[in-house]
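Here the complex is missing one protein chain, while the rest keep their positions.
Chains: A, B and C, in written order; residue numbering restarts at 1 for each.
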Amino acid sequence: MLQKDRAALCPPMGWNSWDCYGASVTEEALMQNARFMAEHLKPYGWEYVVCDIQWAEPTADSCEYHPFAALAMDAYGRLLPAPNRFPSGFRAIADSIHAMGLKFGIHIMRGIPRQAVYLDAKVLGTDATARDVAAPYHECHWNTDMYGLRRELPEAQAYYDSIFALYAEWGVDLVKVDDVARTDYNPADSYDGATDVEMIRRAIDRSGRQMVLSLSPGPAKVERAWHLCQHANMWRITDDMWDRWPQVKAMFERCDAWQTHVRPGCWPDCDMLPLGTLRMFNGGEPCLLTRDEQRTLMTLWCMFRSPLMMGGELTRCDAFTLSLLQNEELLYLDQHGVGARQLSRSGEEAAWEAQDERGARYVGLFNLSDTDRKVQAAPSWLAQGAWRAREVWSGALLERPGASLSAQLPAHGCALYKLEEEGE
Amino acid sequence: MLQKDRAALCPPMGWNSWDCYGASVTEEALMQNARFMAEHLKPYGWEYVVCDIQWAEPTADSCEYHPFAALAMDAYGRLLPAPNRFPSGFRAIADSIHAMGLKFGIHIMRGIPRQAVYLDAKVLGTDATARDVAAPYHECHWNTDMYGLRRELPEAQAYYDSIFALYAEWGVDLVKVDDVARTDYNPADSYDGATDVEMIRRAIDRSGRQMVLSLSPGPAKVERAWHLCQHANMWRITDDMWDRWPQVKAMFERCDAWQTHVRPGCWPDCDMLPLGTLRMFNGGEPCLLTRDEQRTLMTLWCMFRSPLMMGGELTRCDAFTLSLLQNEELLYLDQHGVGARQLSRSGEEAAWEAQDERGARYVGLFNLSDTDRKVQAAPSWLAQGAWRAREVWSGALLERPGASLSAQLPAHGCALYKLEEEGE
Amino acid sequence: MLQKDRAALCPPMGWNSWDCYGASVTEEALMQNARFMAEHLKPYGWEYVVCDIQWAEPTADSCEYHPFAALAMDAYGRLLPAPNRFPSGFRAIADSIHAMGLKFGIHIMRGIPRQAVYLDAKVLGTDATARDVAAPYHECHWNTDMYGLRRELPEAQAYYDSIFALYAEWGVDLVKVDDVARTDYNPADSYDGATDVEMIRRAIDRSGRQMVLSLSPGPAKVERAWHLCQHANMWRITDDMWDRWPQVKAMFERCDAWQTHVRPGCWPDCDMLPLGTLRMFNGGEPCLLTRDEQRTLMTLWCMFRSPLMMGGELTRCDAFTLSLLQNEELLYLDQHGVGARQLSRSGEEAAWEAQDERGARYVGLFNLSDTDRKVQAAPSWLAQGAWRAREVWSGALLERPGASLSAQLPAHGCALYKLEEEGE
Partner (left out) sequence: MLQKDRAALCPPMGWNSWDCYGASVTEEALMQNARFMAEHLKPYGWEYVVCDIQWAEPTADSCEYHPFAALAMDAYGRLLPAPNRFPSGFRAIADSIHAMGLKFGIHIMRGIPRQAVYLDAKVLGTDATARDVAAPYHECHWNTDMYGLRRELPEAQAYYDSIFALYAEWGVDLVKVDDVARTDYNPADSYDGATDVEMIRRAIDRSGRQMVLSLSPGPAKVERAWHLCQHANMWRITDDMWDRWPQVKAMFERCDAWQTHVRPGCWPDCDMLPLGTLRMFNGGEPCLLTRDEQRTLMTLWCMFRSPLMMGGELTRCDAFTLSLLQNEELLYLDQHGVGARQLSRSGEEAAWEAQDERGARYVGLFNLSDTDRKVQAAPSWLAQGAWRAREVWSGALLERPGASLSAQLPAHGCALYKLEEEGE
């Protein structure tokens, strides 16, 4: 186990502002979610409150970015939370969140602000300026805030060191680095995120503070699994995930590809949970997934052991959504599952198995098709013992299942069986 | 563990005719290698004698294929060993090899012979003919023997069933299926090998005989690892491997990508060992790798637990080559290693660690650069115990290595340390 | 002017069997269309009767190909018309067509029959056989009849020479060579049609008979214009064209790209006219283009000077269709136009101008949008003279148009103005 693994021995669980606030999250929004989490979700393991993109931009008001917007920034080209949106500043916010027994995370883009380049800001602790270290043709291709960094220069490392030193001062516990995990993002400029990841790893280590390193967006390449495991704690294995069934379904293929790369400190990330009330900047829209689809999503994420970052506004959670976030059995599987693996997969169905540390075995059956369907799995251990089965979502008991488990499932629905040996 | 895994609980070890005989292998060549293996290598675990490509072609005489050559074939479009090259037939050859305590393998191409299509041969046990089941635009793109099969037809499965029934009769223990593992081989025809692999798996299972299923050529895609593990026993993770250093070096990247997919019954395959005397059709050419490069190759293959298929003509083995094939410690690691993983890798060097079932730990250091270089590794367990180290290739002892292991290595060279806890 | 240009000093006009008979054309169909042409269309310049694909295949019965079907062939691997479909043979059919004052064309695929390869037929006038000259990996990717030819071998040229000698004996006047004009047809095998085109040019020249060389399918590459002009008489500038508006509309882009490459002996080809009664193998389906779309098609084809090959069954022509084929003014523009060029083009509209040899000027206005639209053009010569204008399709007169021509056009409709200077 590497030192950096200790920052995330279990898949991180928390809330992230993107799905409900886009670029426009405020201190108020952060704090009301933190308070809700402390009160209702902390006992279930939820702990991170993550402020997503554009916190330095005073005029952000939706999920759109404002090209060339002026950003809050210090004299060393380090972005600061926009005072009109985060009047207390991130240090005080982190303190408040810590005081609730929770943790604080922030989002950053790789690189250095274009604004720092135009102001030719000094890089802290060096003789170089932003113009010296910026890489103009490795810029982000969907947001105008940043240029890339000239990775061959020690002063570029110094810039990263300077921002993580600041984050350590603030008391940040998790950093989600954006525009870095998908190495073929822009084939025209041959940008490869690997070097940025290494530099950021080094900057965190030098900061003296333990922080979870989360990489975005995906899909990360599975050939790069070793490198990712070596440097990061979680990395997106897909592009942005929203409340649409085809995206949930597509995740089964991604989890298939990544299943052997899940281990303490190293968490392939299925992205936020787009559940409950989303898109507050549009007035608050309810999740468009059916309840069956939401159960399927939760079951896959938890068996696979993805990080769990709730995307919906917590204070608007209805009872069903809350029941998903407070399902102790499922969350236990996510946090403490062992040996999860896919049993079968086709375009129409899938099955997974996992164990927990207490000896129970789990089998998940998934109907990926658009009509009712009987789905079946026959892991070899099933016939070799005498099992007692209970379906987790319904509580239904199934005595002596025999050599196979099967369920008649609605379209996009699932069953999750927990099996315990009789006589235990 | 799947039923098919039992055919290869350890990485298969044997000899394959391609590197020395190309398309022109004969019964005589097979038998002389079998006899040598029985006498000199069997005690070390070597057991498969594999007859590679073009055994049905009477005029094959080198590593080149003869376009449109007439093939030996039965009335059901099933290829037979060319009588002039294999006068005893494969059943008798298999019997002889089995009598030596060894196992017999053959190579096939996916699909159905073009010759069967032109003769419109009947598919055994069906009313269909070869013309009905052949898929003309999914043919092989580097050999004219075969068309693809129309995978949607049960009669296509019947054809595969019919050939594997024959192989079971012959007593075949391993089948290397060619033109099937690299799913993007021919982007123009959208051929995907996955369905052929499933059909062949089914045909083997129906044959009633346990056979190792080996897929070629690579590179297989790591995203497909689960599917490959589910159906095959070994699959090539590279294109053809020859006695050239850049190919050995490139394997470090492939092993990095595949390291978490190695387990009993499922063996990512680094391809044949191009050692000793190769290319007998050119008169017999000595391996062009230096001794350092050969040791590096053997160390990586064995730590990674690749199948080991000797490519050189066994009866021409010199003492050095034989010492590689009889290195018990190394072969034990290949056959019974545990937890092998890459510790580090750059363009210039790499390090791996592994354990064996008896508690010993191994660290391999590799100099991938073209000049002398000091290579170092510091796995965390090293500092936590009191170890006794021995370099496997040289036998040199290293008392109390401390927190790291290092070695001054020649270009392309390696060191393999075996570490045992003191006092044990 | 090159010698080969004399075979097609004007754009060839005729009838082709593909659009109505697919692969299943017969002697009877050829002859009934020839008789109709001789009687009703010959005075308007129509002269070629072209037998399209699969005439050697006895069982062809639709527009589908039968994989691996047995073909009529002579001892030298040269395909012959299937006797059941063409009982008189092509020599007698050509004689009959010639006796009507018309010309006879046939379709061929590039390459050599796979069947000749399996029978190992001799190549006429050489010691080589089909197996020697066939190129297995340059085969056609949508029809199983042929392999490619190994273009580096003189015996491959001899094969082409042998088939064109036969066509000269038959009295063939036009050969449409298929699978040859689109050089990037199959990126996986790096096939380039240029060498086949050169070989076929040579074979025609050696045959001693003048034949129009027509290349198919497109799109040919405009970078290759010089090479095509040097060797062929017409070549497809699009993929197959059918009776669908998007394909008509797309032709405006193609004509834009090719407009400077139109000259006697060299005719970029917009493909057959899918007019009247099509798809006789489905019982005869009426053209799905509206009358406006058909007029637009005819106006573009004729201004651009495309070859005109009627695709519909002639004996089933209704009065409207016949009026298109007998429009003398339009056909004169096609056969004798001068200086055609695009005046303007956007996604919604286009305008072209042309002249005829007698001093008249033409302006075509085209509404490419899906709603009514006023389309306008103002060629500079218009304001510089005193013109008398007549709209060709409606006959409407327009005195003194001034500096621009405009028309309110229905969706997909056109206007074609013929302008003559007053006082002439």
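Just so we're on the same page, contacts are C-beta pairs under 8 Å (C-beta built on N, C-alpha and C of every residue); 3 or more make two chains touch, one makes a residue touch a chain.
A quick note: this is a predicted structure, and the numbers were derived from the prediction, not measured.
The chain not shown here makes contact, within the complete complex, with A, C.
When the missing chain is restored to the complex, the residue among A:101, A:136, A:347 or A:385 that touches it is A:136.
The hidden chain makes contact, of the residues C:168, C:222, C:250 or C:398, with C:222.
Residue in contact with the omitted chain (choice from C:260, C:323 or C:408): C:260.
Considering the full assembly, A:144 is the residue among A:144, A:195, A:326 or A:406 that touches the omitted chain.
In the full complex, subunit A contacts the hidden chain through residues 67-68, 114-115, 117-118, 120, 131, 134, 136-137, 141-142, 144, 186-189. Seen across the whole complex, the unshown chain contacts subunit C at 1-2, 222-226, 256-257, 259-261, 342, 345, 380.
Everything below uses one rule, namely that only the chains that are shown with their structure count from here on.
If you sketch which chains touch which, the chains link end to end in a single open path, with no loop closing it.
As for how the two copies subunit B and subunit C face one another, over half of their interface residue numbers coincide.
If you average the Cα atoms of subunit A and of subunit B, the two centres end up 39 Å apart. Each chain gets a centre from the mean of its Cα atoms; for subunit A and subunit C, those two points are 59 Å apart. Centroids built from CA atoms put subunit C at 54 Å from subunit B.
Shared interface positions of subunit C, defined as residues touching 2 or more other chains, are absent.
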